[in-house]
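Excluded from the complex is one protein chain; the other protein chains are retained at their positions.
Here the chain labels run A and B in written order, and each chain numbers its own residues starting at 1.
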Amino acid sequence: MWVYEKKLQYPVRVSKCDPMMAKFLLEQYGGADGELAAALRYLNQRYSIPDKVVGLLTDIGTEEFAHLEMIATMVYKLTKDATPDQMRAAGLGDHYAAHDNALFYQNASGVPWTAAYIQAKGDPIADLYEDIAAEEKARATYQWLIDLTDDVDLQDGLKYLREREVVHSLRFREAVEILKEKRDEKIYY
Amino acid sequence: MQKMLDENYYKLLHELQAVDFVLVELNLYLDTHPGDANAIQQFNQYSQLRHQIAHKYESQYGPLKNFGQSYSGTPFNWIDAPWPWQV
Partner (left out) sequence: MKDQVRYWKPFVSPFDPCPPIRVKSYSTPPQLFIPFQPPNLPQFTPFEALKYGTLWPALYSPYNPKNFRQEEGET
């Protein structure tokens, strides 16, 4: 089971009123390499992967929900006081028509999230390599999002999330090394 | 009724976020390094510290966790705003 903690993992600050940036940030909310996809991917792979790495998938999957909440916070703050006219000017007129200012699991182009974004092949190496690739793709997405805003406070939160992808990628790479079970060999390089 | 958040709220929250982040990092590290005794010792030490800071936070600003993982005030103050994305 899960327990909710009433705090963000990181103090998210947004200083510029820029509803268009909210649209771009949705890529990490309901996009193919976004935080929702990451959380569901890892937590679902747990059931068929060797016991040794279930703890890691559980913990990273859980942390991804904390990141999803950070992205949601950024989108919420950027859109909560936007008028219909401002939503339209930000390219969110179609979003407003269907959702008002509500969040929706879709990517930056408005495509709804789909389970087809995530994989569970049942082969531990294939699944972990998918996870490493997912972290690197999310890292790249954060880079392009940082490029798209000049709000240093928003950049700060995005840089934090980018760094988390780096650390998660390393842990998944270590999980592959563990599953290789290279006994009698030095595991540190 | 709107609850006002003072400077102390953000300071205490930041402290808790920092200590909890060290625990997240050590936890993920230990997931792939279960034999590192130094890291385990640091993990347990920070876990204790985390409880102290969380206790201080909850006594001033209300419960952090649901389902009985935090004590409640009267009336039931788990449901009180602000929520994390609002502050």
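Brief remarks on what is shown
Here is the rule we go by: a contact is a pair of C-beta atoms (placed from the backbone, for glycine too) under 8 Å apart; a residue touches a chain by one contact, two chains touch by 3 or more.
A quick note: this is a predicted structure, and the numbers were derived from the prediction, not measured.
The chain not shown here is in contact, across the full complex, with A, B. Only one of the listed residues, A:41, A:77, A:95 or A:162, touches the absent chain: A:162.
Among A:85, A:123 or A:147, only A:147 touches the chain that is left out of the view. Listed for chain B, the residues touching the missing chain in the whole complex are 14, 17-19, 21-22, 25-26, 29, 32-33, 36, 38-39. Residues 10, 139-140, 142-143, 146-147, 150, 155, 159-164, 166-167, 169-170, 173-174, 177, 187-189 of chain A touch the missing chain (whole complex, contact as defined above).
The rule we apply is simple: only the chains that are shown with their structure count from here on.
With centres set at the average Cα position, the gap from chain A to chain B is 22 Å. Those residues of chain B whose C-beta lies close enough to touch chain A in the complex are 10, 13-14, 16-17, 20-21, 24-25, 27-29, 31-33, 62-67, 69, 78, 83-85. Of all the residues in chain A, the ones that touch chain B in their complex are 3-12, 53, 55-56, 59-60, 63, 69, 72-73, 76-77, 167-168, 171, 174-175, 178.
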